[in-house]
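What follows is a single structure, written as structure tokens, with notes after it.
A protein chain is absent from this complex, but the other protein chains hold their places.
This part shows chain A:
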Amino acid sequence: MATASAVRPSLGAAFRLTSSNIPKRISPSLTQTSPLSTAAPLLKRHTYPNARSNKDMSKSRGQSALRRTGLRWRLSVSDDPLPKPKPREELPPVEVDPDHGLWDFFPNRETVAASPEDDMKHGRGWMVEELRGKSWEDLHKLWWVCVKERNRIATGAWERERGRLGFGKSEAQGRDREVRITMRGIKHVLTERFYAWEDAVKLAENDPEIDLSGKGRPFTPKEYLEGEAAEEEVLEFKAEEEGEAVVPPPQGKAQGEAARL
């Protein structure tokens, strides 16, 4: 069967035989004409013996990125049009999550730092006496509210410094001081409460109403029991001290879960 190459002349052959590619002085072997006397020597370029090469040793001659000269040799993509960047106004708006947690670092969505007037609008820090009445959950949450407020103040100070926005450092420091006073108070209250608890556990060992062993209820108030039962409990306590067998105190009327301290 006839192969494709036999039907169509190869591209290389076609290239060679186009009129523009044939050198003006063709060698006698390609054509059928008689050899000319000057054919062969004319093909060779005239060079002197021991002549130095004439090539440009500097491959990047004239090329400068700073002066934007462009490339020295054309590339296959040289004629391709360069893409032009879109102006900033035409770019699609950046999608922002309105509920992102990082928004809490700023006082509002428009500014990076609170103005001095807004920073001055604060009260005083919590007093220790005011914090003593609060539960663990409230104190824990208040602590983290303080942490977030301090982060907001610190972000504002950083941005004010970086962007040279102007005054406001002194007001921010005053606000930060009050927040730190509150945090100090929270730590004090929790430490105090812990130490008092430690001492109370020690005291409770000698308290007849309290039983922290895990068996039965931790607290059995004396008023709950009847008169004889209260005396019985006191006797039991004395017996316990003397090392005799202990009868566990009777259960109170109210049913409740044994809440360990």
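Everything that follows uses one rule, which is that contacts are C-beta pairs under 8 Å (C-beta built on N, C-alpha and C of every residue); 3 or more make two chains touch, one makes a residue touch a chain; residues count from 1.
Going forward, contacts and distances are computed from a predicted model.
Trainee: Which of the following is the UniProt-recorded protein name of the chain this complex doesn't show: "Mitochondrial ribosomal protein L27-domain-containing protein", "Alpha-1,3-glucosyltransferase", "Trans-2,3-enoyl-CoA reductase-like" or "Alkyl transferase"?
Mentor: "Mitochondrial ribosomal protein L27-domain-containing protein"
Trainee: From the listed residues A:Trp103, A:Phe167 or A:Trp197, report the one that touches the chain absent from this view.
Mentor: Final answer for the missing-chain contact: A:Trp197.
Trainee: By the contact definition given up top, give the residues of chain A that touch the hidden chain.
Mentor: Chain A touches the missing chain through residues 122-127, 129-130, 132, 137-138, 140-142, 144-146, 149, 178-179, 182-183, 192, 195-197, 199-200, 202-204, 207, 209-210, 218-219, 221, 252, 254, 256-257, 259, 261.
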